[in-house]
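Can you read through this structure? Questions will come right after.
Note that one protein chain is taken out, while the other chains of the complex remain in position.
Letters are used for the chains, namely A, B and C, taken in the order the chains are written, and counting of residues starts over at 1 for each.
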Amino acid sequence: MKIGIVGATGYGGAELLRILHTHPYAEDCILYSSSEDGLPYWESFPHVNKIIDKTLQPIDVEKMAEEVDFVFLATPPGVSSELTPQFAERQVPVVDLSGDLRMKEPTVYEKWYKRKAAPQQIISEAVYGLSELNAKAIKDASCIANPGCFPTAAILGLAPLVKNRAIKEPSVIIDAKTGVSGAGRKASSATHFSETNENFKIYSVHEHKHTPEIEQMLSSLNPSFERVTFTSHLVPMTRGIMATIYADLAGNYNSSQLHELYKEFYQDSYFVRIRDIGNYPSTKEVYGSNYCDIAVAADERTGRVTIVSVIDNLVKGAAGQAVQNFNLMNGWPEETGLLFSPIYP
Amino acid sequence: MKIGIVGATGYGGAELLRILHTHPYAEDCILYSSSEDGLPYWESFPHVNKIIDKTLQPIDVEKMAEEVDFVFLATPPGVSSELTPQFAERQVPVVDLSGDLRMKEPTVYEKWYKRKAAPQQIISEAVYGLSELNAKAIKDASCIANPGCFPTAAILGLAPLVKNRAIKEPSVIIDAKTGVSGAGRKASSATHFSETNENFKIYSVHEHKHTPEIEQMLSSLNPSFERVTFTSHLVPMTRGIMATIYADLAGNYNSSQLHELYKEFYQDSYFVRIRDIGNYPSTKEVYGSNYCDIAVAADERTGRVTIVSVIDNLVKGAAGQAVQNFNLMNGWPEETGLLFSPIYP
Amino acid sequence: MKIGIVGATGYGGAELLRILHTHPYAEDCILYSSSEDGLPYWESFPHVNKIIDKTLQPIDVEKMAEEVDFVFLATPPGVSSELTPQFAERQVPVVDLSGDLRMKEPTVYEKWYKRKAAPQQIISEAVYGLSELNAKAIKDASCIANPGCFPTAAILGLAPLVKNRAIKEPSVIIDAKTGVSGAGRKASSATHFSETNENFKIYSVHEHKHTPEIEQMLSSLNPSFERVTFTSHLVPMTRGIMATIYADLAGNYNSSQLHELYKEFYQDSYFVRIRDIGNYPSTKEVYGSNYCDIAVAADERTGRVTIVSVIDNLVKGAAGQAVQNFNLMNGWPEETGLLFSPIYP
Partner (left out) sequence: MKIGIVGATGYGGAELLRILHTHPYAEDCILYSSSEDGLPYWESFPHVNKIIDKTLQPIDVEKMAEEVDFVFLATPPGVSSELTPQFAERQVPVVDLSGDLRMKEPTVYEKWYKRKAAPQQIISEAVYGLSELNAKAIKDASCIANPGCFPTAAILGLAPLVKNRAIKEPSVIIDAKTGVSGAGRKASSATHFSETNENFKIYSVHEHKHTPEIEQMLSSLNPSFERVTFTSHLVPMTRGIMATIYADLAGNYNSSQLHELYKEFYQDSYFVRIRDIGNYPSTKEVYGSNYCDIAVAADERTGRVTIVSVIDNLVKGAAGQAVQNFNLMNGWPEETGLLFSPIYP
């Protein structure tokens, strides 16, 4: 299968390429970039010198539709709103890693993203690509809105409780922490080494664009679910997300019962690993891999539950998830090409 | 004034020495260590070569009571339970940086610390040394239980709301993050560089010893206050604590009103800096200093408040706070010898 | 093929397992540990939870010789001196990742390592496993002394010049820098996070055990080669080695000529990437991969050459090199199972 990657010079694009490089069904990847077309790819990313011998191509939908069988869009906000309908028209299946197609309500999108929503038709067609919860729809889809990194960690952490109505509404608080690669490749004072190293920051308090995405997906699991408080922090590390999630329990659950509930909920999910009781995951334990590790603990003293969910933001939170969707859309096992182990230490 | 530092080879001791080195009333410091007596201090800490020319002395309370006018204890758990009563007997004022004397209820101490509590008399005499809230009692005290690092950030962050009954009970969740120096100087696999770097960990879920310390102090501000959910995380950095705190508001407060309430509450507190609305502190902005920076924001969408409170765990969370108490006990302005600026970047 | 890994709970062992997990000819891995036998492997390394479902086995050469077709020893100093002869006796091929069998002169070993050398016979049988320079001997060997991490970077960086007598003797200075994982998994004050982070250290000045290994291999390329000055530094990062190498040029070489010489020397070496003139590699550009990236530059002003050579110390500097040797010994292409790209960022 011939694959096109648009936006290959960003971190999401580079990670897609790392994964597809050893994917058994990725015959060839063609790389597209609006800003650096004509440049040999390894000049932008010297780590793939001698590995990826490609020149960046300009974006020309007509030509792409002839060249490739499948497209990944790893593009800045607003680009896929324009490109996706054109690929749809030409029957080229797409996984879009941006946030453009995730919100079903244009008004919600416009309120949180502060930009114009994508055309209604493409929004309607796009399937939210959180494979563990939406596999059936993904298999039939030709346009996937790949989930955001924080929503992936948060929704997978909360789904068993929300689906089973085990927590009170509204009580969910998500305290999320991310490595700096989540901010992308563009240099800025917020991600300048000397200002970020040996520093721990909080940002987007009460205003993070991923908030409505979490709420939309969780309320699809349980219509009475409404709102979360979501906060994001920047950790002086490159990769990794931890979501620490708090909620009031709706009954007298102890940690064992919650643990059982999670084990059962995810029994067929290849990439979710439920940790033993009292054993909490750290971000490095999923580094470079497509796993999401989750621990759950009841606090009988306060009647609350604490859930810990970790992913690699560039893999399960972006490119790995995208390939998992690519697999499902093509009828292959979801783990195809994603069997590599975390890299540790 | 002649000062004794017991446990000078730990990080708390070293930081005390750094601060007292330029304190105008610290005439001389004598350094004591049970494990390394006889060793020149700079062999343990080469960074003070040519600055601190002292040999570590064995611990002998009788002799110390003659040599020094004031004692700081920066010792492992259980040591001050034994030493403090002996100093009290000899009228030597003490600031104890350990957790031994913080809990007023021996049963609570024993439940959370899993060791025998200190003698009742010394517990009763010890004053909890959070200077911003307890200055009056500290001025008259001869034995101070210096606060824990997490409780300092958390209590200062919550006090204005608890005191003013502006939040519902029980709704407080404290998601705390600390640099690795909080784990002390002893090497362990949990603080091994290769396992800690580029990693974000959670630990002591629902079981952290600092939980009852926070509850005790907050319920002294408002007797109806009862319980918090407290979680601690390890950040791949050396210094700094951020406590992100969530609570349900008891009324229709907006961010401006909360900001006013904090400004007023801390108007006379030299070391608390209330950040402007929408401006959140990061840990590096207090690095090496005695400041506690706090931001507060109402989320009208969820009816909750988010509070962000940052300190340097070794300064305001340990040695700087100890010197602030030392100042108050001696009738000097609380900021004496603590005027140095944060070091940035 | 059934493979035994001895010392699987160290970083070298874990990295072997990560690589062999997707190696096409590694049918099964059996894990041995003297200190933790009986323990499920993922309890020691939670990152392979659900991936490696093995229990650590005790070391019993007799039994191992029946169970496995090939052995990797990733053991502390002194262990392979004892184990390797026993495997040799039973015709089990071995790659030894320790330093026990690297030095051909027992007196040299004993002087630098300050411990007893291995038996003469096994030293004689062991082939130095730097695949790029010794492939022929490796193919016929049944016992491989896998190179040290620093020697790998240094020797690959110097070989073209030494072989072509392009530098004066003695003028070689190797200034090497390593990530902290090179110090192994055991916690120590030297690798304690708070003492290592935001710190740059030098160690083993003029005394590093890898010095004679570099000299031995280079003098095998050119008998007139004698001595190097070698210095090692600890970088606050987990993985990666850079060797910055200086030498006086023996003729009027310019950068172009040197670049040509390197391109030619390594034209058939899959894992050596010679960088373009003026383009220098950084350690992250080989992170997690088996590549060695090299740049070379003449300084016409001083008549010297500067060579920069980077590897991932746990891959090309240990486990990846070991698998490359394993491939050669079995007649497979050297890159088998090692095609994964560096992970960046």
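The definition used in the following text is that a contact is a pair of C-beta atoms (placed from the backbone, for glycine too) under 8 Å apart; a residue touches a chain by one contact, two chains touch by 3 or more.
Everything quoted here is computed from the prediction, not taken from an experiment.
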Practice problem: Over the full complex, note down every shown chain the hidden chain is touching. | Solution: A, B, C
Quiz item: Among the options A:237, A:272, A:322 or A:338, which residue touches the chain absent from this view?
Solution: A:237
Self-check item: Option touching the unshown chain, where C:55, C:86, C:269 or C:306 are the choices
Solution: C:306
Quiz prompt | Contact with the hidden chain (one of C:48, C:83 or C:242) | solution = C:242
Quiz item: Looking at A:34, A:86, A:142 or A:191, which residue reaches the missing chain?
Solution: A:191
Self-check item: Residue ranges of chain C at the interface with the undisplayed chain
Solution: 170, 173, 175, 177, 179, 194-195, 197-203, 205-206, 227-229, 231, 233, 235-240, 242, 244, 246, 280, 282-284, 287, 297, 299, 301-302, 304, 306, 308, 310, 345
Quiz prompt | Touching residues (missing chain, whole complex) on chain A | solution = 11, 179-181, 183, 185, 187-189, 191-198, 236-238
Practice problem: Considering the whole complex rather than only what is displayed, give the residues of chain B touching the chain that is not shown. | Solution: 11, 14, 17-18, 21-22, 45-52, 181, 185, 197-198, 238-239, 273, 275, 279, 281, 284-289, 291, 293, 339-345
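Here is the rule we go by: only the chains that are shown with their structure count from here on.
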Practice problem: Specify the contact topology among the chains shown, as one of line, ring, star, complete or other. | Solution: complete
Exercise. Look at both sides of the chain B and chain C contact and report whether the same residue positions are involved, with over half shared, or different ones.
Key: same
Self-check item: Centre-to-centre distance between chain C and chain A (centres being mean Cα positions), rounded to whole Å
Solution: 36
Quiz prompt | Where chain A and chain B are represented by their mean Cα positions, the distance between them in whole Å | solution = 39
Quiz item: How many angstrom between the C-alpha centroids of chain C and chain B?
Solution: 46
Self-check item: Junction residues of chain A, two or more chains touched
Solution: 197-198, 238-239, 284, 287, 345
